[in-house]
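Every protein chain except one is present and positioned as in the full complex.
Chains: A and B, in written order; residue numbering restarts at 1 for each.
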Amino acid sequence: MWLQRDVTLRAHPRGFHLVTDEVVSGVPELDDVEVGLAHLFIRHTSAALTLNENASPDVRRDFAAWFDRAVPDGAPFFEHTLEGPDDMPAHIKASLLGSSLSLPVRDGRLALGTWQGVYLCELRDRGGERTVTVTVQGQSRSDP
Amino acid sequence: MWLQRDVTLRAHPRGFHLVTDEVVSGVPELDDVEVGLAHLFIRHTSAALTLNENASPDVRRDFAAWFDRAVPDGAPFFEHTLEGPDDMPAHIKASLLGSSLSLPVRDGRLALGTWQGVYLCELRDRGGERTVTVTVQGQSRSDP
Partner (left out) sequence: MWLQRDVTLRAHPRGFHLVTDEVVSGVPELDDVEVGLAHLFIRHTSAALTLNENASPDVRRDFAAWFDRAVPDGAPFFEHTLEGPDDMPAHIKASLLGSSLSLPVRDGRLALGTWQGVYLCELRDRGGERTVTVTVQGQSRSDP
């Protein structure tokens, strides 16, 4: 089976946000996958997806603290400044973090580790809604 | 359907280069995929693939500026210096950026966002030609 659908994530403030449930609720057909893969793909170049610790909000704040220091807004060597001081850092962070996740699916659920969750990395000050294309493939539980 | 083919990218100078068309033209069978995924895999450890902004050349120059500062050539703590001052930084940048991309395919085309393009990240001073293994899987438009 193949399924491909765009899931819209509501606007989030700049930072790192746990969105596992928001994404999964957009593809209820996951229930029917016995074994497979789910591919999450964000259709933007100033936001990213990553997998990390799903429990402590301070982990997500520390992500922002580190990335904002590693790729500072308005660094003097950036030439691409037309779209604001947060734009070029957003592009670089997006490539460091990645635009997609491939996740194993088993018995109708994402087969994540106990502490793993999907982060939306909103890298712009005002990113707005973000679209994630979810592609699910695998063996259906209802196959003979 | 499954398709797997090596696509040779011509030699590019050190830097970040938009190669979406160069890759896609190597797999014309994409036309026939109704829904699926395309996996691009670079068979090298000193070059990488990433997805980012496809419009402004200054974005790609700023990528080089940031990465060259973050992982400087000839950093004094590197032990692996036998292959030149640009070699070890190339390896580290390759792992930061990643060696593969999985991209959704829909109606015979890569289903990228409006501003997304595939970057070849040439991380060596003289990297030469690079080979990308493209694997396409999906449902064919000609299936009954």
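To be clear about the criterion, a contact is a pair of C-beta atoms (placed from the backbone, for glycine too) under 8 Å apart; a residue touches a chain by one contact, two chains touch by 3 or more.
On a predicted model such as this, the values are computed, not experimentally measured, just so you know.
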| So which of A:Val7, A:Leu37 or A:Ala75 would be touching the chain we can't see? | A:Leu37
| message | I'm checking contacts with the chain that's been left out. Which of B:His44, B:Arg60 or B:Arg124 qualifies? | response | B:His44
| request: Quickly run down the residues of chain A that touch the omitted chain. | output: 35-37, 50-53, 56, 58-59, 61-63, 65-66, 69-70, 96-98, 101-104, 106, 111-116, 119, 137-139
| request: Using the touch rule from the top, list residues of chain B that touch the missing partner. | output: 2, 4, 39, 41-45, 70-71, 75, 77-80, 88, 91-92, 94-96, 98-100, 102, 131, 133, 135, 137
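What we mean here is this: only the chains that are shown with their structure count from here on.
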| query | Roughly how big is the turn, in degrees to the nearest 5, that lines up chain A with chain B by CA atoms? | reply | 120
